[in-house]
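One protein chain omitted, others in place.
For clarity, chains are labelled A, B and C in written order, and residue numbers in each chain start from 1.
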Amino acid sequence: MLIVLDPAITPEQRAQLLDRVQAAGCQAQATPSAYGELLIVEGDLDVLKRQPLRLVPGVRKVVALSSTYTLSSLEHQQEPTVVKVGRVRIGGGGLTLIGGPCAVESADQLLETARAVKAAGADLLRGGAYKPRTSPYSFRGLGIDGLRLLRDASLETGLPTVSEVMDPRHVEACVTNVDMVQVGTRNMNNFDLLIELGQSGHPVLLKRGRSATITDWLMAAEYVLAQGNPNVVLCERGVRGFDPSTRNLLDLAAVAVLRTRTHLPVIVDPSHGTGHAQLVPPMARAAVAAGADGVIVEVHRRPEEALSDAEQALRPEAFRDLCEDMRLLASVRKSDIPSSDA
Amino acid sequence: MLIVLDPAITPEQRAQLLDRVQAAGCQAQATPSAYGELLIVEGDLDVLKRQPLRLVPGVRKVVALSSTYTLSSLEHQQEPTVVKVGRVRIGGGGLTLIGGPCAVESADQLLETARAVKAAGADLLRGGAYKPRTSPYSFRGLGIDGLRLLRDASLETGLPTVSEVMDPRHVEACVTNVDMVQVGTRNMNNFDLLIELGQSGHPVLLKRGRSATITDWLMAAEYVLAQGNPNVVLCERGVRGFDPSTRNLLDLAAVAVLRTRTHLPVIVDPSHGTGHAQLVPPMARAAVAAGADGVIVEVHRRPEEALSDAEQALRPEAFRDLCEDMRLLASVRKSDIPSSDA
Amino acid sequence: MLIVLDPAITPEQRAQLLDRVQAAGCQAQATPSAYGELLIVEGDLDVLKRQPLRLVPGVRKVVALSSTYTLSSLEHQQEPTVVKVGRVRIGGGGLTLIGGPCAVESADQLLETARAVKAAGADLLRGGAYKPRTSPYSFRGLGIDGLRLLRDASLETGLPTVSEVMDPRHVEACVTNVDMVQVGTRNMNNFDLLIELGQSGHPVLLKRGRSATITDWLMAAEYVLAQGNPNVVLCERGVRGFDPSTRNLLDLAAVAVLRTRTHLPVIVDPSHGTGHAQLVPPMARAAVAAGADGVIVEVHRRPEEALSDAEQALRPEAFRDLCEDMRLLASVRKSDIPSSDA
Partner (left out) sequence: MLIVLDPAITPEQRAQLLDRVQAAGCQAQATPSAYGELLIVEGDLDVLKRQPLRLVPGVRKVVALSSTYTLSSLEHQQEPTVVKVGRVRIGGGGLTLIGGPCAVESADQLLETARAVKAAGADLLRGGAYKPRTSPYSFRGLGIDGLRLLRDASLETGLPTVSEVMDPRHVEACVTNVDMVQVGTRNMNNFDLLIELGQSGHPVLLKRGRSATITDWLMAAEYVLAQGNPNVVLCERGVRGFDPSTRNLLDLAAVAVLRTRTHLPVIVDPSHGTGHAQLVPPMARAAVAAGADGVIVEVHRRPEEALSDAEQALRPEAFRDLCEDMRLLASVRKSDIPSSDA
């Protein structure tokens, strides 16, 4: 940390500042310069960083010289994290494909779709039991019954499952019935929920908040990691944009940025990222080419009857074709693209 | 609702569509036009609106002709809602001023600040017991102890209190100890929390989500109202902007837009809305001139020692001057500005 | 066009409105409904659309039933436009690769880079002679001398060239010396410039404005097309985002959206779209997988000496590897991905 002093600092203010640095367990090395005196502060900066030093009388500027140390950073861990969900592995160079309906609507609908996504080559089954809906008057999911249908579909097809949780009081039921728990975009900063999931040790699929920077997102992951749960998969699903052409603005560069900052796996959700079925295949393929560890897609046997997100669901046949494309692109990626630049 | 049919619709598709409309309890009136046949659909549209009609074969376009009916709308209630918090009234033409620290840090700090904001002319005391923090390593509030300190400060000063809740499991403790419960920007779409607060009947201060449209925000209020709790106050606190000059982009026009759409009171938070103490007074004054029902400001006895949001806190003297300005502007507003255009 | 009348409309107001419709050369068909009387207006709506009908007394709502007819739309032309730049074709299924320095700095620098990008497999050479710079104190390009160096480099290497123009007074010099003229993001709405380029008939590379919706962008293209110049190539280069991790927020879904709306070719600029050299290869590959007709990349022989945009320039060797990747991905795309869903 570098503190630039105000030329008008009084000797008392200067002494108080040095005391403060020392009280925080750090050392300051003073150097005169044309910008005013500089204090180069070293040691364990944790305590000092939490203080509003810029407001202390006599301080003109505070400059960070080291990045905040976090469990999600490449400084902490260089090898990629691989998260195991049942027998499926996410991260570390492979491509994990996830498909299924937005919402679990009935045993019949879920099972038919589960079989179809399995036949298409998906690795995991998604399905919402607790549905966040903008309007309180929309269908809000089957709740615990939906979780049980997911468990049954998993037993039947052998596909591990992922489903969203919104309320810390539902964590236990989710953890018992599904293999991976999703935190949706609206709850990325639901810190009590994140802590609860951190304590569960269960795999967590953490979607990016709609107005979250990549740093905000990694700090949300940190809430889970800090509880001792390393099983976090990040999911880019678009941020709020100004163009109504798409439901969200899918930020595929985030995949590449994350590779330079974190060891956690990153998957992409082109369904919420675009909001329109016809835009899902090109964006899913682009996600694979950008280096994503996986793709999660909404699939419905008959989109025109879906109770939520009907416009962005693929039919099973379209999903099957897309899975083929993605596997092919991933094989090209694997053999021909040097990993160093991604 | 208007449905524009595809010229290539088959008789079977047309018949199925009409059955669907009828099954939903509505009537369709068919009219030929140069755009293709038009169906003007009337009746109770609730069921039909939840269906993905645009995906039904033979349908080219679906146009809404009436706005979604909601409890927060002016169609539902024309006279302004007045929310009572203890003996204080928010809404209906007055100006309610709220001040206090970002976080409750100690009995001493809270009480000293509470006395100062009361002396400055504030109507309510704010203070955070559960603090949402981007980093899990930041100070996260005193929890239940903080709530008790708020109750004590309220007894001592006579000021009603407002404090944030993030976890549905904390609602009971909050409702017991503080007079108004705040839902923060990160939890605007924490639907389980909103329902819990709706059932409590307690006054709710609902902050706008950082990437929420005004419609999204009113639908969040609807979650509380739909549980039978009419005591909702909206709080504009800025949305995510692209200019790092300010912490958020304060959308004062939202105050004027809300006047055209809802009967609920609206207050403004210039502290989070700007993030810098020196920008708080001009934006607080602008909020009053824009017609806000109140203003909520962070005040700390010594900002340079604050454990959170230090850079945006006003000192008690600055808050006192600001309260005078705001009262004066409100009096001008009241006597000289016709209410019709605001 | 559908006009919903206010139930309180007076007979005089209704008569005046019908006169207005007729005076604009259209016909109105009146239909009673539960929403108030509906007027279905048919005929050539051009005149009527320019009028503020919503403000006419007695009108409650105006709903468009047909999209604005434009020369860029798929309604106007279904087969893809192919723009010829020298002997190079952009659009229609191939992949056009463009490389070169941000700014032309010297004969030597340009020629060395031109040879390198040609060797790497690029089809066109880019280079800025007139540089838009945020600060008036930055290097602003060599102007007409830069254009002449581009012409020389083109003669030497055989690569057609593209360079930016900002001032209508420079159009003639640009058109004389380079094969394609670029309109930068800051000038997307410089309408006088667009008209001048439209009249030139020269190929135009039209970058997306930093806060332009796709509709805004297509309307800018329309300014060129409406002058009788069909040679417009669109270039996605990112919009303003809120996360400082990247210089812009590259909107790759725009490529897929444009496929559903226009016959014009679309290329992608991952250099400005990300602002960091290490993010360029993954985003370039993603652009190809998303279906772009081409990619434009900044290449500098020694980025650490570049006079502008140094941080986003690739070295020639990295560009060569990337060209190989992109050609490979395009071949996969061509043979295996059904064109229908993109």
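Simple rule for what comes next: contacts are C-beta pairs under 8 Å (C-beta built on N, C-alpha and C of every residue); 3 or more make two chains touch, one makes a residue touch a chain.
Just so it is clear, the model here is predicted, and its values are computed rather than measured.
For the chain missing from the display, the contacting residue among C:Pro80, C:Gly93 or C:Pro168 is C:Pro168, taking the whole complex into account. Within the set C:Glu42, C:Asp216 or C:Glu324, the residue that contacts the chain not displayed is C:Asp216. Touching the omitted chain from subunit A are residues 2, 4, 29, 31, 33-35, 38, 40, 42, 61, 63, 65-66, 240-242, 244.
Looking at subunit B, the residues touching the absent chain are 211, 213-215, 239, 241-246, 249-257, 259-260, 273-274, 278-279, 281-283, 285-291, 318, 321, 324-325, 328-329, 332-333, 336-338, 341-342. Interface with the hidden chain, as seen from subunit C, comprises residues 46, 50, 52, 54-57, 68, 132-140, 166-169, 186-187, 189-192, 195, 210-211, 216, 219, 222-223, 226, 239-240, 303-307, 310-311.
Everything that follows uses one rule, which is that only the chains that are shown with their structure count from here on.
Innermost chain of the displayed assembly, by C-alpha centre distance to the whole-protein C-alpha centre, is A. Centre-to-centre separation of subunit A and subunit C, using mean CA positions: 32 Å. For this pair, subunit A with subunit B, the centres built from the Cα atoms lie 27 Å apart. The multi-chain contact residues of subunit A, meaning those touching 2 or more other chains, are 211, 239.
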